[in-house]
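What follows is a set of notes on a single structure, which appears directly below.
In this view, the complex is presented without one of its protein chains, the others remaining in place.
Chain naming follows the written order as A and B, and within any one chain the residues start at number 1.
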Amino acid sequence: MEKVYDAIIFGGGIIGSCIFDDLTLSGYSAVLLEIGGDVASGTSKANSGIVHAGFDATPGTLKAKFNVEGSLMYPEMCNRVGVRLGNCGAYVIGNDLKKVEELYSRGLTNGVKDLEILNREQLLKRIPNITENITCGLFAKSSKIVSPYVLTISLAEEGILNGGVVELNYNTIKVEHKNGVYEVTNGKTKYFGKYLINSTGNAYNDMAKLIGSETYDIKYKRGEYYILDKSEFSVAYSTIFPLPSAHSKGILVTPTVDGNTLVGPTSYESDSSVKTTDLGLKEIKEKSSAMLNNVNLKKAIRIFSGVRAVVGDDFVIEKSKLKPNVINLAGICSPGLSSAPAISKYVISELMQLTYDLKKNAKHKLVPYTLSKTLPKQELNDLIAKDSDYGKVVCKCEDVTVGDIKMALNRPLKINSVDGIKRRVRAGMGRCQGGFCLDKVISIIAESNNETLEDVCKEGVGTNFIVGNIKE
Amino acid sequence: MKTNMICIMCPLGCELTVEKVDDEIKVSGNNCIRGEKYATSELTEPVRVLTSVIITKNGVVSVKTDKPIPKKKIEEAIKLIGNVKADKLNFGDVVISNILNTGANVVVTRDAVLDFKE
Partner (left out) sequence: MQYDVVIIGGGPSGMAAAIESSKLNAKTLIIERNETLGGILNQCIHNGFGLHYFKEELTGPEYAFKFRELILNEKNIDVKLNTFVTNIDKENNVVTIKSSNGVENVKYKSLVLSMGCRERTAGNILLTGTRPVGIYTAGTAQKLVNIYGKMIGKNVVILGSGDIGLIMARRLTLEGAKVQAVMEINKTSSGLRRNISQCLDDFNIPLMYSTTIFEVVGEKRVEGIYYGQVDENYNKLEDTRKFMSCDAIILSVGLVPETDLVSDLKINRVTNGTYVNDYMQTEYDNIFACGNFLHVHDLVDNVTMESLQAGKCAALNALGKLERNKEFNVLHSDIVTYTIPSTIVKGEGKVDLKFRVRKKFVKSNLIVSCNDKIIAKKFVMAGLPGEMLTISFDKSEITGDINLEVKSNEN
């Protein structure tokens, strides 16, 4: 008799991974199926990494409700899985006091605490590099930053540790409903489940068609970003937003938990291709420099873009009316990251009518992604004495060792991708962008996974770095 | 027949015109004797040192021809180098002697840097 899981979750972004973990912790059996080579390989890897306070969302929307609730759940969640949460706060700055006051009162309505309206003099004391146009601002103390991919990975891994199953590179081709049980296959491996959760982000409609559930009018919005060298960190110690427009929160400048500075995103309607454009880069340059002085985009170490799926003005979080026991999660754009734990709780307890109790099956505590470079000297020396791999530096920009990379390869979630390593332990994330360590990272992955160099991928099927031997 | 080329002997980059009249080679456009020598060699028998690598069972070594070989033999020479099978090669080993009758030997210029697994 095949095992029937309580839930099959499609899509290993922050939403899918969070629900997967919470279900598992609550004592339910769950399987997470991800089409990419890693979890957090879509929208969840390419966003601002901000846990918003919740003053921006329109009162009464799901966005407002889940953002405020979710952000309050973050400290406990991050603490549980050992993911760093940066309490850097956020400023919204501009020259329209009326709009600032509006935001303030919207924040109060949404239930956001610790908001503060500041004049130019007060702002200057805290952000000395604001431009001349800036006359007023709002400070949200509870706004935070997090690495969205380390968080997603950690949640997925905690779920695995407590009995859940994650399959990567799983391309679902068929979903059938027989005798109250769903049967899912990629042509090779079948899974059976009572509930289906569609949290496939940009691919939502494709999956909905396979399931037979509702599709929505999904628009894609591309957000482009610059990541700046760590040398530029002093440009913004807090997240700095402009006053929001009707369409987006605008182009922000924010520190990341890893010590870089992120500038972006743009917000263009697009297809689902993640690309950067000259137009987008130009807009970021103009808008960021209108807000802050000394945003030195010449110190960019990377540019990237992420695409988020948008359905109307709000999240779609509901039970399917067309198919039994199917949960539709569509258009979870910003503030989706902030809302994730609250959405998960709502899906489990309200839509699935299951008992949400994260302590029930929390048998194994996840070992956090502690990088050896962060250890105190004596502890690091003890570690190197035990395992000399921790003394062999591979990525010189970020001081990542062979030991750190092997640790990442021997976690609950098995990967074989260079980008996966990059996101987990930051090898290749620094200013040389893997120029010096790519070959070494490929070699370590191949050796550790008992594969050839040719097998190692950037991320996912068909992204192999090496195409063969020379002279072939 | 006239051939035009840019002299690479110094940054001046003289635009040379080389002409073969009977058995004599005439170079013009050069500012010094080095240009004449360069053009003459390029026209009569251009030669190049060929470098490549060989994959042995023990790792990847680098090789070179110890003398310049005619440019027109490079394509064939690189194939011969590609056909070399060896368990292990060390610095200075002669891999192919007198390759394609050029009088040049293919010699190892670097041991394998990395451990190797096929």
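One rule holds in what follows: contacts are C-beta pairs under 8 Å (C-beta built on N, C-alpha and C of every residue); 3 or more make two chains touch, one makes a residue touch a chain.
Note that the coordinates shown come from a computational prediction; the quantities given were computed from them, not determined experimentally.
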item	value
Given A:Arg84, A:Arg126, A:Lys323 or A:Lys458, the one touching the chain that is not displayed	A:Lys458
Residue, one of A:Met73, A:Ala236 or A:Ala300, that touches the chain absent here	A:Ala300
Interface with the undisplayed chain - residues on chain A	227, 231, 273-278, 281, 300-304, 373, 377, 380-381, 384-385, 388, 391-393, 396-397, 399, 401, 431-436, 438-439, 453-454, 457-458, 460-472
Where the missing chain touches chain B, by residue	6, 8, 10-13, 31-32, 48-53, 55, 60, 62, 64, 71, 74, 78, 91, 109-110, 113-114
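Here is the rule we go by: only the chains that are shown with their structure count from here on.
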item	value
Complex interface listing, chain A residues touching chain B	443, 447, 469-471
Interface residues, chain B side, partner chain A - complex	53, 55, 78-79, 82, 114, 117
